[in-house]
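Only one protein chain is missing from this complex, and each of the others stays in its spot.
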Amino acid sequence: MNADVNTNLTIQSPSENILELQNLKVYFALKKFGFQHAGYVHAVDGVDLNLKSGQTIAIVGESGSGKTSLMRTVLHLNIPTEGTVTFDGQIVNNLKSEQLKSYRHRVGYVQQDPYGAMPPFMNVQTILEEPLKINGIKDKEERYRRVTQVLEEVKMTPAEEFMPKFPHQLSGGQQQRVVIARAMILEPVLLVADEPVSMLDASVRVEILKLLRGLQQKHNLAVIYITHDLATVRYFSEYIYVMYAGQIVEKARESDLINKTAHPYTHALLAATSDPDPKNVDEFQDVPPGEPPSLVNPPSGCRFHPRCPRRIAGLCEVKTPPEFNLGNDHLVACWLFKE
Amino acid sequence: MKNIKNILREIARYPSAIFGAAIIFLLIALAIFAVTKIPYEEAIRLWRAGEETVYRNPKNVPPQWFNFFTKKDLPISFAVVAGEDEEFSKVVTQGETGSTIEYQYSFDFQYDDYPQELFLYIQADYQIKNPFISVVLETPDGEQIKVTDFGTAKKQTYRFSQDDKLITRLRRIHGRDIQVMQGLFSVPKSEPLQINKGVYTLKILASTFEKDSDVRIEFVSHGLVFGLFGTDHLRRDLTTAILWGAPIALFFGLVAAAGTSILSMLIAAIGAWFGGWLDELIQRITEVNLVLPFLSILIMVGTFYSRSIWVILGVTIVLSIFTGAIKTDRAIFLQVKESTYIEAAQAYGASNPRIIVKYLVPRIIPLLIPGLVSAVPSYVFLEASLALLGLGDPTLPTWGKVINDAYANGALYRGQFYWILEPAILLMITGLGFAMFGFALDRIFNPKLRGM
Partner (left out) sequence: MADEKVIRIEDLKLYFTTTRGTVQAVDGVNFDLKPNKAVVVVGESGCGKTSLAKAVLRLLPRNVSEYSGKVWLRDIETMELSDEEYRKKIRWLRMSMVPQAAMNSLNPVLRVGDQVAEPMLVHYGVNKVDAMEQAAKMFQNVGVPVDFLSRYPFELSGGMRQRVAIAMALVTGPDLVILDEPTSALDVLTQANIFNLLKRIKSELETSFILITHDISTSSELADIVAVMYAGQIVEVSESHRFFSNPRHPYSAKLMASVPRLRHNAEPDFIIGSPPSLINPPSGCRFAERCPRRFEKCANEPPKYRFGEDWVKCWLYEGEGEPE
């Protein structure tokens, strides 16, 4: 860790949580014709999340669930509307320049589209040097050394061979390695990975996930792994948050989520995730009808109620369910578990 | 670097690109040649057409190679100085109290028409007693036509056609009233007038009456063709303007095209990136500017303020920045702005100026370059059009100015086609070269157009 970076962030209260989201709400104003506004998109609507140092968690949800906005808020690309984001004991909702720079230094971002995540007109060396240059590493040799080191960490060796290449000259897997290298080059403590393998071929996915897992173990990184593919979550996360329509509907340890699934939405997700099994061809999958709701006018009460096969009339559409604790850190927001 | 080599290889695949590039290359070579052969001050001096610059040039004659295209062989113009040009011999016989100088110049007259005029430019060196000169022209038949004799002043010009005594003498030779040029070069008493073709010799005898006295004589013929490009109404050698038109056209075209493209792009990038009121402001300014009449404003500036090429260039650039290019560039930037790598750059802390310059602008350069190259002809023609309208910089020898002069002096009406065609063809070639090259560049940088 560079000593010069830490001076701006003073640790106010010691905590084992590297990241804490409390009642986080992110609303976007919908503007019509640039002047009047026509409501809000409730992208993130009351999310609590804890992430310990060195822990890997997954946020599972489909498009329209708000997971992207959540992630962008953690990366400080969005400002929360309400609630707090606490990083290493300090509230980081509204950071300005210097402090923001040190925050960004400590949070790495791996994106979904490996080709789009890189400027097509820069070669690998330039791409990797950019974060260093921006954060004040002026010495050319120092930069070269760090670029070589990080390329070796992501197993792109010999590094000198890859440095002059341009993104379009690399395979999908190689491109993603460069993106990971870029996220790691500032030696972060938290890594946010947004669907890092969904655009890669099947045979490469596992390679990259294993790489990420190796890096996480070696550097004791905290990782937030965002995905809609439940099958990969098993290999890479200890604790899983399931998100629907801007809210967390279930959170549990990995084995509990798969084996003791609680929320009907999670059930649906699991049922819809196929394993390669020849029996599938003769069976119809059980899928809840309809589509994820609009986040501008979400349904009242439990947001899943219009599609839920087990909704309780008179309750689910009226009152929003609180979180019920099923033990072993397994919480679910569903009236079915009212004890 | 490898990128550039790839681009060059791509360019080589298109014949139109090679052709266009060749034309541009030739134009640049021409421009460099012009600027080195005739430095700026020299060019301006030549173009101002002072007497001492243009005395050797006839008025309004086509170029020498015109003779290839006409059945009639037109007499060329020449100027020879005795003693300096070897064909014009100068033999000095030095005496005690003066000297006798014999000058002789032979030339073969095989043309089918008469020269416009003949001159003797005399510079005599003496203290009190002026030298005496007598001039005789020997025809191919051996006839010695006495031209003139007189005592010369320190600086004297003898114009053959205006000598009454010579006119009288020629009338006697030919038996009728006749013009000097025809009289000198026709077969005596021929009906109709036949040109006496053959070797003529000009013989001049000068007698000086002081020891150090000397006489310098220059014999000038204003033929019916001159030089590489002909002359205009002010007897200026058009070579100056034709040559110098190249660097001026290129300069104006490239600076205007580049300046406008780059500034448009930067403003579009800033507007697109920051959005909000800044973007709106830029768009409104652009829309208002699009409605303003460009040429009319330039005419106003030229008429009421200044016609200096710098002022015109400046106003052109300023008025051209806020145009359609801003809208198209902005549209592209708005799209690129949403790219994932921009988001990544924000995540690792890139500042706004850095994102604009290092991440957004490079995406538009493939579009910028062909556009820039293709825009050059418009600005070249703009400068020429302004000159044609009489708003060009009057001191500068440009192609547009030549066309303007030609038009103002009724060149087409008088059949002086060379005067208009030379600059016009060069303008067209310039336009063609840049347009072809620009179009090929467009196909290279924007592969989707490759099918066409």
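List of remarks:
The chains carry the letters A and B, assigned in the order they are written, with residues numbered from 1 in each.
Assume a residue touches a chain if its C-beta (ideal position, glycine included) is under 8 Å from a C-beta of that chain, and two chains touch if they have at least 3 such contacts.
Everything numeric in this text was worked out from a predicted model, so none of it was measured.
Hidden chain, full complex: it touches shown chains A.
Only one of A:39, A:54, A:89 or A:288 touches the chain withheld from this view, namely A:288. Screening A:269, A:302, A:316 or A:331 for touch with the missing chain picks out A:269. Among A:42, A:104, A:143 or A:205, only A:205 touches the chain left out of the display. Of the listed positions A:235, A:324 or A:337, the one in contact with the omitted chain in the full complex is A:235.
Which of A:23, A:84, A:97 or A:171 touches the hidden chain is settled by the complete complex: it is A:171.
Counting over the whole complex, chain A has residues 62-63, 171-173, 201-207, 209-210, 228-232, 234-235, 258, 268-278, 280-281, 284-285, 287-288, 291-292 touching the chain that is not drawn.
Methods note: only the chains that are shown with their structure count from here on.
One finds 68 Å separating the Cα centroids of chain A and chain B.
By the touch rule above, chain B contacts chain A in their complex via residues 280, 339-341, 343-351, 354, 358-359, 362-363.
Residue ranges of chain A in contact with chain B, taken from their complex: 34, 75, 77, 100-101, 104-105, 107, 109, 111-113, 116-121, 130-131, 134-135, 179, 182, 186.
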